[in-house]
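Once you've had a glance at the structure underneath, I'll fire off some questions.
Of the protein chains in this complex, one is absent; all others appear in place.
We just call them A, B and C in the order they show up, numbering each chain from 1.
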Amino acid sequence: MSRVTPELVANAYAALMSGDRNEIGKYWAEDMRWYVPGHNMLSGWKTGLNAFLGFMRQVGELSGNSFRMDNICTTTSDEYSADVTRNRGQCASIPAKQLDITAVHVLRWRDGKVIEGRGAIMGDGTAQYDQFWSPV
Amino acid sequence: MSRVTPELVANAYAALMSGDRNEIGKYWAEDMRWYVPGHNMLSGWKTGLNAFLGFMRQVGELSGNSFRMDNICTTTSDEYSADVTRNRGQCASIPAKQLDITAVHVLRWRDGKVIEGRGAIMGDGTAQYDQFWSPV
Amino acid sequence: MSRVTPELVANAYAALMSGDRNEIGKYWAEDMRWYVPGHNMLSGWKTGLNAFLGFMRQVGELSGNSFRMDNICTTTSDEYSADVTRNRGQCASIPAKQLDITAVHVLRWRDGKVIEGRGAIMGDGTAQYDQFWSPV
Partner (left out) sequence: MSRVTPELVANAYAALMSGDRNEIGKYWAEDMRWYVPGHNMLSGWKTGLNAFLGFMRQVGELSGNSFRMDNICTTTSDEYSADVTRNRGQCASIPAKQLDITAVHVLRWRDGKVIEGRGAIMGDGTAQYDQFWSPV
């Protein structure tokens, strides 16, 4: 098994951000799944690449495309990677609502593609994340 | 800068679990700090190795020493490591209260010692973690 | 101003449960609003009787019509009432998920009709309520 590298992780996220479905498919397995933390309307498992991309679109829409992730560090092993990002955004319907959290994403890889991702949020960011996506 | 290795991470946790203060000091810097997630009575920054060890003792006492961590994976880079663990325990005062969460700890290293650690919990585990440490 | 009575409160809830829109309109003002607690997908202000009834239908659907309220006590004044209820239900999509909370509803009255209602949940029930309506 070839080791997962920080470059591979960076390429996978770059493909995701490009929105190019072919490019995305090079790094993210069709049968992947993704676990969104918290207990808000977006929380829980997204099963399949299409469901994951649908989740990403929803994040974009609900935040008026203001959502952005800045990488802090990336760690890897033969099978896993973990990247820490500072995530910021503004609520599309209530602009006064700001999100500013530090999250970590643990990705599991197989044959150069992500087959599972799980997010987790540091500090009291999970409560902030829940409140950000709620109507109140 | 020498790369952080999974072995180094494993040794640091083994030292921590040994309770041997000299051994712990080999892997955890005296001026380290640790960030506990959630908004419960244990949450927030623990500044200094002694404060971090005090936090660990409190976890032990409040869980009647039932708290245990099982490693799922460890990833590393030159400066950081991230280890995912399944954490289980039972509340000492309310035995019906069980904790079963998957957490990730992002450690920052300098000269072979941890200088900062931050925990984060997957899924809806942060709410469970908050409820576990509360009196209700 | 005539005092609000427990009988009036009971009649208003009975009309609500009957589903008869004409009957409901006798006790609930068309321009009423209702405040759902927590930070879940149902939380926040429901403005107007139709929005409130839409919320009630959603509670019914998401709980497979298992949601029920049992009255514990009702208090009144000239302008307000407060009724405490034990609310129980089962999640339609995840039957293992049970709700069992004690809530209080503070209703404001004008000319014999409810013009505003706000719910609040005792103990740690708000977290349970948030988790009940989340996908995880």
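What we mean here is this: a contact is a pair of C-beta atoms (placed from the backbone, for glycine too) under 8 Å apart; a residue touches a chain by one contact, two chains touch by 3 or more.
If you're wondering where the values come from, they're calculated on a predicted model, not measured in any experiment.
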Quiz item: Of the chains you can see, which ones touch the chain that is left out?
Solution: A, B, C
Quiz item: Which of these, C:T74, C:N87 or C:S134, touches the one chain of the complex that we don't see?
Solution: C:T74
Practice problem: Provide the residue numbers of chain B that touch the chain removed from this figure. | Solution: 38-41, 43-44, 130-131, 134-136
Practice problem: For the chain that got dropped from the picture, name the residues of chain A it touches. | Solution: 123-124, 127, 130-131, 134, 136
Exercise. Mind listing the chain C residues that contact the chain we can't see here?
Key: 6, 35, 37-39, 43, 73-77, 79-82, 84, 102-104, 106, 118-127
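We adopt the following convention: only the chains that are shown with their structure count from here on.
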Exercise. Take the average of all CA coordinates in chain B, do the same for chain C, and state the distance between these two points in whole angstrom.
Key: 42
Practice problem: Provide the C-alpha centroid distance between chain A and chain C, rounded to the nearest whole angstrom. | Solution: 36
Quiz item: So which stretches of chain B touch two or more other chains?
Solution: 123-124, 127
